[in-house]
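A single protein chain has been omitted from the complex, and every remaining protein chain is retained in its original position.
Here is chain A:
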Amino acid sequence: MGTLPEPFAAWFAGRGWTPRPHQLALWRAAAAGESTLLIAPTGGGKTLAGFLPSLMELAQAPRPGLHTLYVSPLKALAVDIARNLTAPVAEMGLPISIETRTGDTPQNRRARQREAPPNILLTTPESLLLLLASPEAGTLFAGLGAVVVDEIHALAGTKRGDQLALGLARLARLAPGARRVGLSATVAHPEPLRAFLSPTGAPEAVRLVQVKGGAAPELEVMLPEGHLPWGGHMGLASAPEIYRRLRGAKVTIVFVNTRAQAEMIFQALWRLNDDNLAIALHHGSLTVEQRRKVEAAMAAGKLRAVVATASLDLGIDWGDVDQVIQVGAPKGVARLLQRVGRANHRMDEPSRAILVPANRFEVVECAAALEAVRHQELDGDPPRPGGLDVLAQHVLAMACAGPFHPDDLYAEVTRAAPYAALTRHDFDDVLRFVEDGGYALRVYERFRKLFRDAEGMVHVRDQRVARQLRMNLGTIVESPLLKVRLRGGPVLGEVEEWFISTLLPGDSFIFAGQTLRFEALDAMSAIVSRGGEGDPRVPAYAGARMPLSTWLAARVREILHDPRKWRLLPEPVREWLRLQRARSALPEKDGLLVESFPRGGRWFLVAYCFEGRLAHQTLGMLVTKRMERLGYGPLGYLATDYVIATWSAFEPTDVEPLFDEDILGEDLEEWMAESSMLRRSFRHIATIAGLIEKNHPGHEQRPRQMTMNADLIYDVLRKHEPDHILLRATRQEAAGGLTDVARIGKLLARAKGRIRHLRLDQVSPLAVPALIEEGREWVAGGAEDALLAEAEALVAEATNGAEIFNEVLADVTEGIRVRAGVVDKPRHRDRPRRSRFIRSMKTAGGA
């Protein structure tokens, strides 16, 4: 099997191509009916390799019906691949039909696809589950010959990946003969991906084809000409240098880390755009039409640059991109390489990329990433067990497809790798949850969604349940969003509701690449007009920040520890570290440096632990709990990849006990249950599991204050049924994702007796970037009431306790305009930033 059959051989020859070894390897595997995981760098002809066997089979034996199902994490990618696939099929005159099916596919085409499915269907995990949830799934997939999962590394290990794994397990039952093909970018650990793809959950059942190499990328770090910022992640100081680079290249993708950053960089570039270069903006909050327009312009070569977030991370082929600029720290080596690979989509030429760190810490991070790339070391997380919330959604979907026996469904889902270790007990509880809520108090008999017949088969109650499922299916939980609509004009996109709630009419903000004036709020959208005065704000999005891979954090730590390694760093950063050594101290290899200082009416404590954000999250909870007990009145904390910072109402004088090993012994669980982090997890889990709905039939226009508050449900459930499956799922997620107790234990043991506490008059150079981080956690407890009392007393004092003083006081209190969680910013920041974290309402009648 060295040469391709006609017309494929001629088609390859016609373009001067020869089939690559991995393309032939996938063909051979397909001929043997084997499943294969192909790991290849960008530009390796991966997609064609995945489809070639299907095209050859269909060319040899044309037939109606679905032959190959392609699943991609991105709608846009499915559309793009369909386009790329249609060309060779047309050129070879093959009788193969190709169609996409995503959330954007119109209703009539979906109906037609069910009646007359194409040979090759390109879709997303969500749309696949919808197909599997329909009673016709059996007929539709019966003749399926192959499933191609693209960008599998971006799906495995996520909740969408869990959902897809369950979908694949169902497909295996409907079409036992279908082979699987996984396409992945280069990863550190291929074994979990093999397991993910495997029909048995065991990696051995999947053949591994790995393409090594490609030319090494050419990376450089670019600093702003002027002052190198201390903090912030925007990178605006480098805008002139970025612009100069745009002028020097044909087509550039400017990658940034958050949507807010995309807006800011885009604006900054346009302010400099004297040459009128065609620069566009692409991020996930813009409307689909707008994104498609940008993508089309890019593909047609009409753009010189596009400023993009992760929305352009994955494999869409942009043709002639010859330069990638990464603004802000890359956060992970694998991700950096993926982005760099967007330039020069050919394997044999090196990709060129420029890293633009936004602050001093990020410079160190970029240096660490460059070192890692040089040593060809990749990072990656070990697999985690599948979420029970995703399983709940799947169970309901399968019931909608047709009656099932619990024994059979259990056997089926445990063949999906993420659920291989799922216990029958958990499965049964999830099933009970879907049936009637699964509460110990069995009062919802009348409202059951599922019922069991005499044979023990589980049926869905009625069509309404199926409709509800269809409206809420998916595992991506966003904060409540509001449409942004131009007065008398179109919708520009969506921003998070909390952000709008912090605006007053007349305030301006930057969105969709323009400055907008907020005018009013109607039922479902924020009405805006163009223009606007004053200092515009930028919407931030919760959860937008990417955690640094812990592995990269370790490299950063090494560089800081060892002044000999400072030669990797530019002078301003070395200067910064020298300043830290003079003003405070450098974190030592085995000790623990802790700084405390007053700032903005509270006391900050910064501990340089370098254990990664996840361990720091847990440690932050424990330390603040101890602070509460010692009467320091902790108000909140923040975990970055390098440090934990806490702030409190009173000065933490005695630091040793805060990091004593016995903090692990205290009722960790109860304390964690109160945390904002677990509340957030619960909201996500309750939404995915179907307890809280994103959409409800007939209720699309619900007034916002009537939406069910997950916090209230969490409090009631925790008090009355603490062992409910959803609370167990919440704790499991927290334990899997966050509680690295062993690691914290080691840190505390190492630090014992070696804590160096420095009481400073002001923030230290090294602490500045951390204090400007986002993603704060709040501390529940008495501190909040203490603050209320203080604020109240302040107001009373200012007015001498007079009874009629409303207007005076309105001036006083509104003049303050404090935002939750805002930390005082250094004065030289580019723009005033406000917290993205607005406190949600606590339990009604809290006492």
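Going forward, contacts are C-beta pairs under 8 Å (C-beta built on N, C-alpha and C of every residue); 3 or more make two chains touch, one makes a residue touch a chain; residues count from 1.
In the analysis below, contacts and distances are computed from a predicted model.
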| item | value |
| --- | --- |
| Name of the absent chain as recorded in UniProt (options "ABC transporter substrate-binding protein", "Alpha-ketoacid dehydrogenase subunit beta", "Ligase-associated DNA damage response endonuclease PdeM" or "Caa(3)-type oxidase, subunit IV") | "Ligase-associated DNA damage response endonuclease PdeM" |
| Identified contact with the non-displayed chain, of A:A268, A:A343, A:V465 or A:A751 | A:V465 |
| Options A:L219, A:L492 or A:L635, residue touching the unrepresented chain | A:L635 |
| Where the unshown chain meets chain A, residue by residue | 433, 436-437, 439, 441, 443-444, 446-447, 449, 464-465, 468, 504-506, 600-602, 635-636, 647, 649, 690-693, 696, 705-709, 712-713, 715-717, 719-721, 724, 782, 784-785, 787-792, 795, 805-807, 809-811, 813-814, 816-822, 835, 838-847 |
